[in-house]
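Every protein chain except one is present and positioned as in the full complex.
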Amino acid sequence: MKALVLEKVSLLSLRQIELDERLGPRDVRIKIHTVGICGSDVEYYRHGRIGPFVVEQPMVVGHEASGTVIELGSQVKHLAVGDRVCMEPGVPDPHSMAARLGMYNLDPSVRFWATPPIHGCLRETVVHPEEFTFKLPNNVSFAEGAMIEPLAIGMHAATKAALAPGDLAVVLGAGTIGAVTTLAALAGGCSRVIVTDVKQSKLDLLAKLGPITPVNVGKERVADVVADMTGGWGADVVFECSGSPAAIAAVFEPLRPGGRVVLVGMPGGPSPLDIVAAQVKEACISTIFRYAHVFDRALALIGSGKIDVKPLITDKFAFEDSIRAFEWALDMPDSSVKAEIEMPV
Amino acid sequence: MKALVLEKVSLLSLRQIELDERLGPRDVRIKIHTVGICGSDVEYYRHGRIGPFVVEQPMVVGHEASGTVIELGSQVKHLAVGDRVCMEPGVPDPHSMAARLGMYNLDPSVRFWATPPIHGCLRETVVHPEEFTFKLPNNVSFAEGAMIEPLAIGMHAATKAALAPGDLAVVLGAGTIGAVTTLAALAGGCSRVIVTDVKQSKLDLLAKLGPITPVNVGKERVADVVADMTGGWGADVVFECSGSPAAIAAVFEPLRPGGRVVLVGMPGGPSPLDIVAAQVKEACISTIFRYAHVFDRALALIGSGKIDVKPLITDKFAFEDSIRAFEWALDMPDSSVKAEIEMPV
Amino acid sequence: MKALVLEKVSLLSLRQIELDERLGPRDVRIKIHTVGICGSDVEYYRHGRIGPFVVEQPMVVGHEASGTVIELGSQVKHLAVGDRVCMEPGVPDPHSMAARLGMYNLDPSVRFWATPPIHGCLRETVVHPEEFTFKLPNNVSFAEGAMIEPLAIGMHAATKAALAPGDLAVVLGAGTIGAVTTLAALAGGCSRVIVTDVKQSKLDLLAKLGPITPVNVGKERVADVVADMTGGWGADVVFECSGSPAAIAAVFEPLRPGGRVVLVGMPGGPSPLDIVAAQVKEACISTIFRYAHVFDRALALIGSGKIDVKPLITDKFAFEDSIRAFEWALDMPDSSVKAEIEMPV
Partner (left out) sequence: MKALVLEKVSLLSLRQIELDERLGPRDVRIKIHTVGICGSDVEYYRHGRIGPFVVEQPMVVGHEASGTVIELGSQVKHLAVGDRVCMEPGVPDPHSMAARLGMYNLDPSVRFWATPPIHGCLRETVVHPEEFTFKLPNNVSFAEGAMIEPLAIGMHAATKAALAPGDLAVVLGAGTIGAVTTLAALAGGCSRVIVTDVKQSKLDLLAKLGPITPVNVGKERVADVVADMTGGWGADVVFECSGSPAAIAAVFEPLRPGGRVVLVGMPGGPSPLDIVAAQVKEACISTIFRYAHVFDRALALIGSGKIDVKPLITDKFAFEDSIRAFEWALDMPDSSVKAEIEMPV
């Protein structure tokens, strides 16, 4: 089949590739419709590696996808041919200790699309377990379906935050992850989210999407804004989505006593944390790795109108133009959030 | 001052009353603007008692109120004369064990408006601690402010439910408490709420207020509806808001394995519960008593547009007509949810 | 192989039986050493059924077992031939929704030893998944190993109770389940457990096993004892282990405001619960079904000396005498807690 293949660092080909795609009894075969471009795809293109994961042989890229079921394994129960679906890209070993405890995302043996050496999904069809394939509600488009994967990170962060109804949250960083975390936090119970960045265009886009207060941290301190809004008390939750050591160093400043922090962004190395500042507030700090058990929940929230990801889909490319799309993504404009590639019908 | 006084069972007077209203250092004096009529007010009018609480001497009724601050105690810090406010009607002993643990609503010595022998707030002015007086956001009306008290019950129920983003909830009973619980559950993270009742008009009103699925349990079983929607899995949370023994007996039927139940409605006596049905699902059952720590959160959610209580305010009366209002409330039409009384300017 | 077979209600045979015991790649074969007699085994013997589970064909009984590994499947990683082990008797479908969420005990398709039509383990050997087979620490005997299954219920109850260090707990019912719940609650953080029963001999046995206060509820009210001990405040946790409707009806009486109840005992039918009594204390009620993820923890606590189950093993029988053991168990004396059957060497 035809696929976008990362041959090696900085070299993509749109070409035929032979893949072993036998259908197991619990699997479905899916014709791919839309694939989003993730920062990690671009990172493998640019550097050939992310941390310990190194591209050592040609690999199909892409892991944010929607499509249509075209074939069913013999034991498939809940899906039918023709179902419009999106797919969770990581498949764990159900017998691993982590999976048995309900934390399958922490299973080190998980096979995750477009994480070397596992092929991704920017290709004509994929075979995938029914368990990790989710039917799109009728009112959810393929374009939205391909957004579930990035949204899942925000959903998982909002879930770990143990939000109480009416919480005030701060989201540090207005990139894609900051944006989906903001939407998930609002849908998950926050009355308002204060989002920070130094890029005004990103803040301007987000500020239109709900009760969201943008703070340009190049111009003002977020801790001051929060103190003003709360009579000096602080925010209930801070989501760190920038990965920036400077943001992490100050992460407890806008927090209220007894507040919670979720570290979503992944910094490049060990990051100085002001532990005593955390202690005097008894901050509780959660960390997340990808997501678990949230694809159906993300779909339910989009289906019921409580989350709208359409404004985040800012750019579209045809499959034929996917190499150009990746080149464009190497230097994505600030006004773009998510680019998607559509397969030919 | 003038007040609506329940002289004894079935006898209300709108008359002058002498009240000791000295202003303590942490108190504010408030000119009352709007007071909602609660089922408990009507119950005292009708029967002169609720459980162990008996009206034995004339008592001012009303505990759902908004108004304007007109005088400040010497140590008041966060409020100013002219502030538009609503008030939490129960004032606990801060030195009680329950209050120290953060559960002030469970302090047996709490003084609660219009719970004998404590006077309520359907009168010209009240003196109230600053701690339990909350400034209304600019975009929140007095009418909405007087709705915070009933909404607080739904907020507390939604908080105790420990909702995760995207939960599917069932609310049993579409009366006032069912309605505010539905709104709080949606604001608190649910993707959809299934509401049940036998009164179609109540369901019709609620069905317009968001992603809400009405189920007339005179015509179909809610467990069947939920099973259809979830492929047989069940709802994440069931809020029991009817107090009906029949609803309580079947409360675990629509629930998923590992789901949560919140018992909000107060049945008249011991109620048969199917404990084995709970056990095979390991249901976790929370119960609530009034509310704690949610007035500011309810105001934040109304202020940011995530909850709209205005459609629930179906009837208005002038203070001069308050006796007539209570007579009307003795036999309130199904199409009414909340009636409010406005004080003269 | 030879096994104790329940042919039909009231008829046991100790006889040869043909069983399909092929070893899968993740399985181990175990030579059984000791099997405890559980009330449910006796119940199937006496009545031929428990709730929806009916003995319709000959079934090997027994599900509380320890033994020695004698053969390994090709993919077994953590066990070796000769390992002394105990076994968790329920094996779920790892692809079920409940199992994926980490609640494998709630999977309706779980296959559980000696629950019709699944054969139990009172026989020479069993084949069992490595995942559900646990190595005994060197200082834990086979007799103790066969106690892990009943102890697991107490462990699961204590886990669900979310005990805080120093909690005061009440355990209603001093039978086997009450006993193991008491030991688990003490190991899990309680400073003291108050145990109730009407049978003084059961209370006398338990009172020797730690900071345990026995209360004979035929002579005094447990709520009074707790009120005396806590200055009227109440116990942090109540474990209902009797299944008695009278105990369930009064379960909130000894509880403190904000306390937790765990319903462990299974009553015969719907049980009246005083919901308003729960609400004024905002009681949180957990329910449990068997157990999950606790066998290794139970073994760790026995291995480190924090739990001692040896005093609960009151009676021993040889495999040859197992029919007599079951007859004896039909009318077990109050002074007995757990009887075990030892296989021939």
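Labels A, B and C are assigned to the chains in the order they are written; within every chain, residues are numbered from 1.
FYI, a residue touches a chain if its C-beta (ideal position, glycine included) is under 8 Å from a C-beta of that chain, and two chains touch if they have at least 3 such contacts.
Computed from a prediction, not measured in an experiment: that's the story for all the values here.
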{"item": "Residue among C:V28, C:V42, C:A187 or C:L203 that touches the chain left out of view", "value": "C:A187"}
{"item": "Absent-chain contact - pick from A:L4, A:I288, A:I302 or A:M343", "value": "A:I288"}
{"item": "Options A:P58, A:P211, A:P267 or A:P311, residue touching the unrepresented chain", "value": "A:P267"}
{"item": "Hidden partner interface residues of subunit B, rising order", "value": "26, 94-95, 99-104, 131, 293"}
{"item": "Residues in subunit C touching the chain absent from view", "value": "78, 155, 158-159, 162-168, 184, 186-189, 191-192, 211, 231, 294, 296-298, 300-301, 303-306"}
{"item": "Contact set of subunit A toward the excluded chain (per top definition)", "value": "51, 97-98, 101, 103, 105-106, 160, 233, 248-249, 257-258, 263, 266-267, 270-276, 278-289"}
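Following the convention adopted for this analysis, only the chains that are shown with their structure count from here on.
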{"item": "CA centroid of subunit A to CA centroid of subunit B, Å", "value": "38"}
{"item": "Subunit C, residues touching no fewer than two other chains", "value": "101, 103"}
